[in-house]
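Missing here is one protein chain; the remaining ones are kept as they sit in the complex.
First chain written, first letter: the chains are A and B, and each begins at residue 1.
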Amino acid sequence: MADPTVSVRDLTTWRDSKAVLDSISADVLPGDIIGVLGKNGAGKTTLLETLLGFSRPDRGSVAVFGEDALHLSAAAKARIGFLPQQDELFGMLNGRQQLAIVAAFHAHWDHALIERLTAEWTVPLTRRIDSLSVGERQKLGVLAALGHHPDLLVLDEPVASLDPIARRQFLQQLFAIGENERRAVLFSSHIVSDLERAANKVWIVKDGRLHWQGELDALKESVVRLHIRSRAPLPANLAAPNALATRIDGNTAMVTVTQWQPALADTLASQFDARIDVEGLGLEDIFLELHR
Amino acid sequence: MKAVLRIGWTFFTAMPLQRWLNGIGIVLCGMLAVLNLKVGEPTWSFVFLALFVPAGIVTLFASPAIFHGLSASRSNQLLPHFHIWMLAALAALMIAQLAMFALIFVAAESSRTPLLPALVHVFTFATVAFLLMFLALSGQRWAWWLWLMASAGFIASRVMPSMRIVLDAIPPWTWFGASLAAWTAFVLWYTRTRHIGQRRRYWQTANRSSPIDLDENVTRERALGLLLSSALLSTRWRKFWNIVVIVIVVVALLSQLTDPLAISIRGFWGTVTLYLPPVTSAFWVYCVTAGMQSATMTIVRNSRFLWLRIPGSREDVQRAIERAALRNFCTAALMLAGVAALYASPLAGASPRQVVTHFMIAACAGLCGAYAALSTFTVRQVDLIHFVSVLSLVMAQVVMFSLAQGSWRALAIVVVIQLGCVLLLRRLAIHRWRQIDWLYMRPPTQYAGLFQR
Partner (left out) sequence: MFVLNPQSGTPIYRQLVDQVTRLISGGQLTPGTELPSVRELAELHAVNPMTISKAYTLLETEGLLERQRGKPMRVATRRRNQAPLAQRLQQLEAAAAELALAARQLEIGKKELLTLVGDQWEKENG
């Protein structure tokens, strides 16, 4: 297996005697497109920025390309592309100047790619940035993070202000990046449907912990909703193994479980003398169920 | 009524700088009062002056921006009676400022001119300052030029006796009438208008190109410099304040150099800047310390931009930041040398010791200010530590300033103490930079400048 692009071990950050990041361990492998999900204030931005060394963790360590995130060499930094949640563009410049400034820091800046994407995404480069719309600024920010073909691309809410067409174009670009197996993308978003299309792995951040990390497909296969219909009233203390949420209504019950195994249906069916229907859940529903 | 008071309070407290200055003014006030009693010369004008310099002048210049910021907000415009509240608060502010001025005027026993004409002049000045700056902020570029011309005319009236005679010949009620007419027009317009232009930079050009000369082949060094100074370029207020400070300095210098005895109403610029040694030296030292401190703070806050762009650890970023701050300091020192040269010139004829003392103390103050910003930045944007550190710096420097007037040896001792202080701050800076957290230490966002926190 290839060396992980980012390797996080026991990452913990305290703030105001509350753990903003709580013992997080995870790996980002080359070829991964990881979607980071979490409700507002769950610690997504803290996590992403701590991974890149913007913040010093209280415990644990992060290695990016095998180097300590707090002490990255020029070579390692040149392989990182980062788009912060709040764009850091200079209002008094125009887009072309902004990109020129970013390009000045990279030996291999792909002008052709940026020209092409500028045209495709219709980013106005000759207007002052402070006269651009929020969405246009966001596109420009993404361009600024892409131009040097980073091997690790970290995008904090890259599509929040984009229209559906621009979001689709952004996804296509993400796939183009993902085709190169050396590259890894880590992006947070609240637009779950995009995440479902793009990500092959998901990190769900809840209360500073990685509540789930793994393949998106595995997550969907693991979390299901069971509809139990029995002939007799169901016991109020109905307990299915690994249940996230249980709602009982007389003879019927709705139970969301994780680590779903088809064999469980038989067990429950015979236990309650009931008919069991299994409903697969979309990522949005899974996210909601995990936050009950 | 509560709303009016709230808005009125906002005029004095909206900008972080204002809160600082008001705080410093109050402390300065207490200190000077004690100093005065010890010396045994109960000239209370010191006290009022100390209050007036920060609270009065800064508020006078800040109020148009605050007023505009509140008025231009669409959601505010939908509040019932909003425009009436705003105007009432503005009236209260004007009255408060005139009252403050009257207090100073009465307290300054040496004043021989009657109070009323003086008040009228101040009122006129406040009116011109407010209306022109408000217009300029609303996108009327010409207002800036008019404002600069008005300032220049004011200076001219200070230095050219003939012009002063002409101005003095105009009866005060003319000024009063004109100001009142301007206010009436403003009130009529303000209560009817549905749209107040968004704030724009006064140098924002009409064409859509960028005013910054930057081609596509930027070198890494230039890009680095731009990243660090971004806020200097993007905060229109910083630019504006620079001009205000320069105007004040020039007026103060010229008025002192040409007319050291004038304590007429138009002499108050001179009064607040250079006439009363303890107060004015404090003001000088404060200006240089705070100026360098705020310039350095900008660089420190922009350090986030460097993290993924220059290799190495936090120590490496710290070194880059320190270099940038020192470059800034060199520019400031050059400007101070210019001022010193002006003092040394036959025009002022200050003694070499005076010139050297002024220069050295101011330069050391600037260096202290820069290192205070480098070392006492607060990652979580709580100004308190920072505020206290700069305040105590200024206080210590004022004391040292008066000590250094004594002899060459006293000056040397003071300078050594100051440089020792710089070294200590540098140590602290290096220590603290190891922990810097760029999750919180962010460059100020474009529109956060004015109503930050």
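FYI, a contact is a pair of C-beta atoms (placed from the backbone, for glycine too) under 8 Å apart; a residue touches a chain by one contact, two chains touch by 3 or more.
The structure presented is a predicted model; accordingly, all values stated were derived computationally and were not measured.
Colleague: With the full complex in mind, choose from A:36, A:78, A:184 or A:198 the residue touching the hidden chain.
Modeller: Considering the complete complex, A:198 is the one touching the chain left out.
Colleague: Looking beyond the chains shown, say which of A:33, A:268 or A:290 touches the absent one.
Modeller: Residue touching the absent chain, from the options given: A:33.
Colleague: In the complete complex, the non-displayed chain touches which residues of chain A?
Modeller: 31, 33, 168, 171-172, 175, 178-179, 193, 196-200, 216-217, 220-221, 224, 231, 262, 266, 269, 275, 279-285
In the analysis below, only the chains that are shown with their structure count from here on.
Colleague: Taking each chain's centre as the mean of its CA atoms, how far is chain A from chain B in angstrom?
Modeller: Centre separation, chain A to chain B: 45 Å.
Colleague: Can you tell me which positions in chain B touch chain A when the two form their complex?
Modeller: 201, 208-212, 214-220, 222-223, 226-227, 230, 233-234, 304-305, 307-314, 434-439, 442-443, 445-446
Colleague: Give every residue of chain A touching chain B within the complex, in rising order.
Modeller: Listed in rising order, the residues are 45-46, 49-50, 52-56, 70-74, 77, 80, 82, 86, 88, 90-94, 96-97, 100-105, 126-128, 130-131.
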